[in-house]
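Report on the following structure.
All protein chains but one are shown in place.
Labels A and B are assigned to the chains in the order they are written; within every chain, residues are numbered from 1.
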Amino acid sequence: MIRFVTRRTIGGVGVLWGIATLVFVIAYVIPINPARVIAGRSAPRAVVESIYRQLGLDHPVWVQYGDYLGRLVHGNLGESYATNQPVSQALLQRLPYTVELVLLGVLGEVIIGVGLALVAAARRGSRWDDFASVVAMLGLTLPTFWLGLLLLYIFAFVLPIFPLGGVDQSTWVVLPALSIAFTGAGVYTRMGRASLLEALSEDYIRTARAKGASHRRALVGHALRNAMRPIVTMAGLDLATLMGGVLVTEQVFGIPGLGTLAWTAILQNDLPMLEGVVLVIGVVIVVTTILIDIVYAWLDPRVRVTGSK
Amino acid sequence: MTRALRRHLVAVAVVAALASLTLASSLSPAVAAPARSGTTVTAVISADPPSLDPALGFDPISWSFIHASFVTLLTFNNSISIVPWGASGMPSVSGGGRVYTFHLRRGLVFSDGEPVTAQDYAAAITRILNPRTKSLLMAFYQIIAGATAYSDHRARSVSGIQVLGADTLRFTLVRPDRTFLDIMAIPNASAVPPKVIARNSAQFGLHPVGDGPYVVQSYVPGREITLVKNPTYFEAKQVSVQRIEITIGLTPEVEALRVENGSADVMMDTVPTPVYIALRTDPRFRAYLHHFTAIADNYVAFNLTKFPFTSRRVRQAAAYAVDDQQVLRAISRMGTPLTQILAPGMPGFDPSVEPLGYHPERARQLLAQAGHARGRGLPVLTFAVATGGFTAGSNVAQVVQQDLERVGFRVVLRVMAPGAFLSSLGRYPLTMGIYGIDYPDPYDLIASQFACSEIAAGNNWQDYCNHAVDRQLNASLGLSLAQSIPVYRRLQAQIFAAFPWIPLYYQELWYLVNPRIKGFGANPIWPMMFANWRA
Partner (left out) sequence: MSRWAPARRRRLLDAGRVLIRRPSGAVGLGITVALVVVAAAAPVLAPHSPSTQFTDGLTSFGAPVGPSRQFLLGTDALGRDLLSRLIFGLRNTLQVAVAANLIASVIGVAVGGIAGYFGGWLDALMMRLTEVLLAVPAILLAGFLALVTQPSPTSLVLIIAGVNWYYLARIVRGEVIAIRVREFVEAAVVAGAGPWRILVTHVLRQVWSLVFVYMTLQFSTTAIFVASMSFVGIGIQPPTPSLGNLIADGSQYLTSVPRLAIIPGVLLAVAVLGFNLLGDSLRDALAVRD
């Protein structure tokens, strides 16, 4: 197990290097001159060129890459081209909001999704199975931002229960998290139902039931554990995607998180900020993936051996 | 009833329920909450002001904040005349119009207790000219003697700025230029505290310290700004609102909802079109709407150096092809047709000039005369449009595109983020243009957009260059404003007769403000005059 974890961690560091390089390459390839953007449209050519030199953009690419990696290793993420604010400071300010939103959102997805899947699998073929499928399908068919707009209008304006966007009140997270949970739960319901049904028909479940364990205990105890495998994979990937994918939800609700920070950075060609956001999200994702792999290996010991060939 | 059918009906029923709930509730939105008391004002804005640093902030929103926290020697009053503010009177002019001497008034002090001196003003202008500051305004102050040498690292200081005592400051210019008073009145010419700057110049915009009516108590980028009244401001008696709390990051539609239900007082973005349409006829919100005309041009720029717009006939055809009334409808009539380069409110604007009008048949004739009947021989034209508040939206671009295609042009839209847009200037035959004034002198509107030198700097998106016009523009700076107006009227007529643009409109800016706020100013140069508000 220790070797497994160590190998995964080293792999993780490699992935982070890969992300940093990918971001550097894309930023280098973009046909936009950051000095021009900083200098604004009124600046004479001399000013633009001076800024260009100050940013070190006239150095050969491998020198820029080396400086970039060196900077990163020391934890210096540079300063925003737009505001001169240290990137790490901006990230720390924004990270808590996105993390809170994503965690609650995924939690909601899993609870709603697996809950519905349990209902559907336990009463397969009945009215409850239908109900679960309908709810799941409904969620999947709605764009998150569309549902978010609807929830905002109905539950924050028409019925002023929740705040109208922003994060100035403590209940700010409820509506955006709900919009994420409801539109994402469907995936878990389907996968959960399919996996549960498959697992329920496995030999060892039949054996457990033949031995006298009740239907429900068999379901929860054995089937769930095995069915959780794709669910856990999915939840991990979900957390990963959502860290950046919530950007549209963040925009609708006006949440000052990483998503809106990244999008503003793209629009303003604020490359240090964009690199910083992508790297932070990358760290979160890599750590999450490693944890998921460990849980995966714990759930299915066969993987520990075969997965590390 | 089969299972699947049941599933369907339930799904459809739920969606229908949601839909009808929305439809029903849109007929009767929430009643405005009772007005808040106290002299705290809440405002909402969709994005951070680009900078609160006087050396860097160069857009109307940043200017509003800088103007609220710093004092310039001169300023523009509500009739956009230049009046003294930090100076005790207008400067004395000598040396054939090249030497300006200012005297500071007494009582100016920074919010950290340091007194403001003439040296601080000198240092602030020098800081703008320092390339390390990366200021967009370097070009503006090159009119000061010795500025170019300093910006090029050939001199240690700016020879044209002389400090003659604690409260006397003298500027010597390269040549007579009446717009020097204008560039001393824009908020960028504010004094900044030298000790704070010495500690951290690059991040001064995140923690600004000034001597103006308000102090920036806190600024969390992307989240909020809080302004509190500055008790040591020399005219503090005239400032009514004690505290302004601004939430950053909401979309304009949500901002409008907040003002409508009373949880915000002021919406700092202009009202979006759909909200304007809905609220225009709603009696409850009539008192909330304020409007005034921006001193700005909205147009489509032809690139005069790119085929087919090298031909004046083709340009004229394109200009006649666009239905200005349809364009106005696309912006809900929040504007009037553009008739000339100068804009309403700008001295020298000629209200007697008629708009070009909509003449599609003449457009087709002109195209045929130019050898491109029904668009024959014309390439596919790329039309560059920027998203965001930077230029007119893509709605207007789509109207223009359709009108041009009706007479035979083939146009494809390229909508870009502002950064990409800036980097691509000059590359495309058609560009959606907007130009808002830097200061209220007609020279700014004409020279910034049509002088040869502005091609490299990027404001002259038409790549228009006429050296005779340039000479007259330069000469006009030595004249007084009244003397120069006939010159500008003549020049703008001459330039316009060459059809450099498809004229679009002058924009009307509409704002949504709770009626309990009085004194919401109509100063077109910066929309938010915090110091004028009374709650």
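Convention: a contact is a pair of C-beta atoms (placed from the backbone, for glycine too) under 8 Å apart; a residue touches a chain by one contact, two chains touch by 3 or more.
Predicted, not measured: the structure shown is a model, and the values here were computed from it.
Partner chains of the missing chain, restricted to those shown and counted over the full complex, are A, B. Touching the missing chain, out of B:Val99, B:Val399, B:Ala447 or B:Leu509, is residue B:Val399. The chain not shown here is touched by just one of B:Val158, B:Val215 or B:Ala330, and that residue is B:Ala330.
Only one of B:Thr336, B:Thr387, B:Ser453 or B:Asn474 touches the absent chain when the whole complex is considered: B:Thr387. Contacts to the hidden chain, counted on chain A, fall at residues 11, 14-15, 18-19, 22-23, 26, 29-32, 133, 137-138, 140-146, 149-150, 153, 187, 190-191, 194, 229-230, 233-234, 237, 240-241, 243-245, 247-248, 251, 262-263, 266, 274, 277-278, 281-282, 285-286, 289, 296, 300, 302-303, 306-307, 309. Counting the whole complex, the residues of chain B in touch with the unshown chain are 2-5, 7-8, 11, 15, 19, 22-23, 26, 29, 253, 257, 272-275, 277-278, 280, 323, 326, 328-333, 387, 394-395, 397-399, 401-402, 413-415, 417, 420.
Rule of thumb we're sticking to: only the chains that are shown with their structure count from here on.
Chain A and chain B have Cα centroids separated by 38 Å. Residues 3, 6-7, 10-11, 14-15, 18, 21-22, 25, 29-30, 46-48, 50-51, 58, 131-132, 134, 136-140, 151-152, 202-203, 205-206, 220-224, 247-251, 254, 257-258, 260-261, 263, 387-388, 417-420, 422-423, 425, 448, 456-459 of chain B are the ones that touch chain A when the two sit in their complex.
For chain A in complex with chain B, the touching residues are 31-33, 36-47, 50-51, 54, 79, 82-86, 90, 93-94, 130-131, 133-134, 137-138, 150, 152-154, 156-158, 160, 164-168, 251-256, 260-261, 264, 266-269.
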